[in-house]
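Here the complex is missing one protein chain, while the rest keep their positions.
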Amino acid sequence: MDWWFFIEVFMGGLLSGVMYSLVALGFVLIFKASGVFNFAQGAMVLFAALTFVRLLEMGVPILVTTAITTGVMILLAIFIERVMLRPLVNQDLIILFMATIGLNYFIEGFAQLIWGSHVGVLDIGIDQYAAFEIGNALINKFDVWAALIAGGLVLVLSLFFRYTVIGRALRAVADDHQAALSVGIPLSTIWIYVWSTAGLVALVAGVVWGSKLGVQFAISTVALKAIPVLIIGGFTSVPGAIIGGLIVGCGEKLAEVYLGTYIGYGIENWFPYMLALIVLMIRPEGLFGEKIIERV
Amino acid sequence: MIYRESGQFKTTYKTDQAILPIFQDRVAMALLMLFAFVVIPFIANDYWLSSILIPFLALSLAALGLNVLTGYAGQISLGTAAFMAVGAFAAYNLQVRVPEIPFLIAFIWGGLCSASIGILFGLPSLRIKGFYLAVATLAAQFFIEWLLTNFGWFTNYDSSGVITAPPMGILGFAIDNPLSKYLLVLTIVVLCAFAVRNLARSEIGRAWMAVRDMDIAAEAIGINLMKTKLIAFGVSSFLCGLAGALWAYIVLGTVEPQAFDILRSFEILFMVVIGGLGSVSGAFLGAGFMILLPILLNNLGSIITGSAISTETIAHIEFMIFGAFIIFFLIVEPNGLARLWQIAKEKLRLWPFPY
Partner (left out) sequence: MRVESKNKSSTKIEVLMDIKDISLSFGGLKALQDVSLQIQKGEILAIIGPNGAGKSSMLNVISGIYVPQKGEVEWKGKLRKKIAPHDIARMGIARTFQNIALFRGMTALENILTGRNILMKRNLFLEALYLGMGRKQEEEHRQKAEEIIDFLEIQSIRKTPVARLPYGLQKRVELGRALALEPELLLLDEPMAGMNVEEKEDMCRFILDVNEQFGTTIVLIEHDMGVVMDISDRVAVLDYGIKIADGTPDEVRSEQKVIDAYLGAG
């Protein structure tokens, strides 16, 4: 048993797991604040990344690009709130979920229509191929940077939810839309804040993933992987998104490498979902999520 | 005025519970069947049959299956295409190993295999609901796709990579031209549609809807949630499996896993949502919409720009329109085109009077 190889795969898995967490974070934000499972988060990542990379390709300086893309994501949030969230405010959450599936398709189509679907090469100044050497294991430098960025973002968001007035208001909204309205919490404004923040998280995720994979349609399917991350970690938990991401990242890489030789390759396509399924059967609320109680 | 039902009094429960109680509806259905079975064979050309009508029917069947599960029983599924794939591959495998089996039996076998797999992956529904269940069905989708792609046994170790579907024939008549294929698919789909309609208005249909609307109350009146949900998964997957076999054998002519990917699952979900959840006609309306819209866009595009727009751009616009329509229908009419049709019929009652 080659331990260094194991460590290499393990660390690689952990680090890619962190990248999943970045996408999952956007989901958690929206879910925590509105109870909506935003299936379109992946499309938002794609859209943010495409906008960013196309502006760079046009020669816009990086800081201006960041500012413009941020603005675009905020506009997107406003658009979503006006067109989709407001009309559906009292509906069952399952209806909202299906609406976000529709939204996902819409944004994917829109993003590629205006920005074109050719791959965008994104260089944010970090060498993708450089690696640290620890013993005999090679740890990719880029992955480490991504982990640090994600870690920082998570920290900021956790603090935000716990210690600010707006954070508490967001949690109230997640619990009960109508009740929140009746105590004067301005639903529309809250939702715009939340979806904008999710949009910014999507931007960060998009830039990180885009640097690694190139900005292309495939990014939005990567986002589908965030779903098992959330199941395992719990939909309402920011630390859960991290731990869930690590578990998924590690799990799929280890399964691919070690089980792949026995039962065939491509395991990472379904392994996270099976893992999520098992967690769902044992502990439906995930590792860190809140228990859902139904009252009659 | 044409559509008024006044004067049509039902004097027995039997007549009140007929499948189409309103006389005008019966006439309309008879005309529709006449048109589909007799008129179309005469007027439709091969292109329409092969590229539009047959795919429309096959996908309607899949949408019908998903409607049973999601529309009537309220169990959301994102793995429809995987169950279609099981049906296609099971039918193929049976025929390849037992060549004497008539293809219809193989189709039914495909449906039964799919039903079993459906029940298996439906087991999580006993503990989880809503989008958690959607995730479980995603697991089914990706796992089954992987299984069928990676294990040569399912493709009979065919080295060419593309399996041709076996030829079909009944009693010596080969079913190899668009017209005979069309009639075959039409018959199967019409029978299934009637079956689903009957199930929906029987005790199992009510049990499904009870579970969908309020499962705690359903239990309180004695409905066994587990059995009801698993039967829904079974029936739904059977229909999807059958649809998959039809898709592989008749529409594609090949049996391949790529035809049954996650995009296909979403396509069928869209059909059901746009067409109307919980209605048989909704499955057909939704399928019709999803099939005709790209054609419409294509033609519209070439008229507007004078030359053909790239397929890529069409695809992007399609995505946008489908997404927009989903949101539109969920906001305006969650019961989809079927309900809009019902409303239109209700207006017909009064026409030409305004109120």
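Going by the order they are written in, the chains are A and B; count residues from 1 in each one.
Simple rule for what comes next: a residue touches a chain if its C-beta (ideal position, glycine included) is under 8 Å from a C-beta of that chain, and two chains touch if they have at least 3 such contacts.
Quantities reported herein were computed from a predicted structural model and do not represent experimental measurements.
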(message) Please identify which residue in B:Ser202, B:Gln258 or B:Thr311 touches the non-displayed chain.
(response) B:Ser202
(message) Of the residues B:Leu20, B:Leu126, B:Ala220 or B:Leu350, I need the one that contacts the missing chain.
(response) B:Ala220
(request) Could you tell which one of B:Ala106, B:Ile231 or B:Leu337 touches the chain left off the display? (result) B:Ile231
(request) Could I get the residues of chain B that touch the absent chain, sorted low to high? (result) 13-14, 16-17, 19, 195-196, 198-199, 201-204, 206-207, 209-210, 212-214, 216-225, 231, 235, 278
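In this section, only the chains that are shown with their structure count from here on.
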(request) Round to the nearest whole Å and give the separation of the Cα centres of chain A and chain B. (result) 33
(request) Sort out for me which residues of chain B touch chain A in the complex. (result) 76, 124, 127-128, 130-132, 134-136, 138-139, 142-143, 145-146, 149-151, 216-217, 262, 266, 269-270, 273, 312-313, 315-327, 330-331, 334
(message) For the complex, give me every residue of chain A touching chain B.
(response) 37, 83-84, 87-88, 91, 93-95, 97-99, 101-110, 112-113, 117, 224, 227-228, 231, 264-267, 269-270, 273-274, 276-277, 280-281, 284, 294, 296
